[in-house]
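Take a look at the structure set out below.
Not every chain of the complex is shown here; the ones you see sit where they belong.
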Amino acid sequence: MSIRLKDVLIAIGPALGVTLLASTGMAQEAAAPAAAAAAAAPATPVLDTGATAWMLTSTALVLMMTIPGLALFYGGMVRKKNVLGTLMQSFAITCVVTVVWMALTYGMAFTGSNPYLPGFDRIFLSGMGMNDLALPNPVPESVFMMFQMTFAIITPALITGAFADRMKFSSMLVFVTLWSILVYAPIAHWVWATDEKGNAIGFLGKLGVLDFAGGTVVHINAGIAGLVSCLVLGKRKGYPNENMAPHNLTLSLTGASLLWVGWFGFNAGSAVASNGRAGMAMAVTQIATAAAALSWMAAEWMIRKKPSVLGIISGAVAGLVAVTPASGFVDPKGALILGLIAGLVCYWGATGLKHMFGYDDSLDAFGVHGVGGIVGALLTGVFAVKAIGGTSGLLEGNPGQVVTQAIGVCTTMAYTAVVSFILLKVIDAVMGLRVSPEEEREGLDLALHGETVH
Amino acid sequence: MKLIMAIIKPFKLDEVREALMPLGVQGLTVSEVKGFGRQKGQTEIYRGAEYVVNFLPKVKIEVAVNDDIADRVIETIQTAARTGKIGDGKIFVMEIQQAFRIRTGESNADAL
C-alpha cells in the first residue's frame, strides 16, 4: 500500500502550524462587529417533522450530487482511458471525508466559540444524542451533521476537476484528508458556525458576509484550490496539442442533470426548514441556472456558430454555482439577471481566461466554480432583498454589502490559496503528486486501478 | 482469387452488400475504420479548445472472389458506393494465394 502512515504524520505537522498562524493573522485584520446570522433562525426548540423530512431528503439529494452526479459529470469529460480513475476519485473522497468529518471536522466547523479557531467538540460525534436538536434549527443534530457532511464531501471532489488525468490516487487521498481538516473546516467555521440562538460565531459570519449555501465555503474554496493544484502539478502530457475531447458527453449531461436536481437539496436545504424561504431558494436556483445555461449557450452560439452540449451543461453548472450564496437572499428577477451574468462570465472563465494564462485547469474547476463563486458572492451583495433574507443589497441602497462580500471572497481566496499550496508542496516532497509519464500515457484506469471499460 | 478491399462511406454499406448478391458473392467481412484523405474532418470545440478531427468514419469491406467475377465486383462496388462527393473512398485489389473454409476444410474456389 502506497500510503505510509509516517508520511501522513510528516505532512500534517507543518500544515497544522500554518493554519493556526493564518488564523491568528486574520484575526487581527478582521475583528469586525457581529452581524445577523446568514441562516434563518426560528426560536422554537421543538422538533419539526416536516423540516426534518426535508433535511433528510436534502441530505440524500446532496450526496447524489457527488455520487453519481459529479463523478459522471467529470467522468464523461476526460478521455476514455481515465474515466474509471476519475469516477473513483469522487467515490473515494466520499468515503474518506465521511470518516474525517465524523472523527474531527464536523466538530471543528460547527462547535467552539472562537471566531477564528475551529472547535474541538464532537470528536467521533461523542455526545451527539439521538434526540438533540441542532439549535436554532428544529431538526435533530444528527440530521444537521449529515446534511453538512455532504457539503464537506462535494467540496474537495470539485477540486479534482482541475488536476484530472494526472494525480496519484494515494497522494490525492492524503491531500483531501489534510485539506478537509486545514482548509475546509476552518472556513466553514468562519462563515457558518452559530450559537444556539443563531448568532454567528465565526468572524466572517459576524462581519455579515452572506453565503446562504456555500459560495465561499464550497465553490470559491474549491475553485482556488483547483487553480493552485493545476499550477503545482503542471499540464497534462500533450496539452494543448493532443486531442483531449470529452469521451462521452452522455455521462456528463447525466451528471449535470443530477447536479441540478441535487442542488435543490443544496440550496433549498440550506434553509434548514420546509417553508417559504426554502421554496424561494429553490425557485431562484432554478431560474438562475436556466438563465446561465442559456446565456452561455447564446455566447457560444454567436462566437463559435454552434451551441454545444458541453456548453449548455457548463452554463447550468455555472448558474448553480453563482446562485448558491445568493439563494436565500435574492428574488426571482435578481436571480434571472445574476444567472445571465454568471453564464457569460464563466464562459469567459473557461475559454478566454484559461487560454490567456495557459494553465491546464482540465475540467474547469476554477473556470466554473472559482469564477462562478466569486461572481455569485459579489452579486449577492448587489441583488440581496431585505424582504427575503433580511439584508438589503446594493440595489436596495446598501452598497456596503458588496464590500462585505468582497472581504469574504478575498479572505477565502487568500487562505485557501496559501494553505493548499503548502499542502501540495509538502505532499509532493514526501510522496510525489503526479503519476509517471508512462502511467499517464497508459491511462489512470489501467495504471492505477488495473481496470478498464471494455 | 482476389481480395478486394473497398473503403466506403458507412451509410453505403447496405446498398453495396445488396448490389453484390446477384453477382454470386456469398460472403464478405466488414470493419469500422477511420479514414484520412482529401475530405477534411470536422472541428470539435470544447470550452474554447479546438480539436480537429482529422479522421472520418469509414467502412472497410473485404471480399474474396474468384478471378472471373473480380472485375464485375469492382465495378458494382464503384457504382453502388458512389455519391460523387469527395470522400467516397477507394478500392484496392490484391492476390490471394490460398483460401479455406474452416467448417469443412474446403479450399480455394470452393471455400468462397
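Labels for the chains are A and B, by order of writing; each one numbers its residues from 1.
The definition used in the following text is that a residue touches a chain if its C-beta (ideal position, glycine included) is under 8 Å from a C-beta of that chain, and two chains touch if they have at least 3 such contacts.
Note that the structure is predicted; figures quoted are calculated from it, not measured.
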item	value
Counts per chain label over the entire file, given a single displayed copy of each	A x3, B x3
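The definition used in the following text is that only the chains that are shown with their structure count from here on.
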item	value
Where chain A and chain B are represented by their mean Cα positions, the distance between them in whole Å	52
Chain A residues touching chain B - in the complex, by the definition given at the top	240, 243-246, 304, 306, 308, 310-311, 314, 350-352, 354-355, 364, 367
Sites on chain B touched by chain A in the complex	44-49, 51, 53
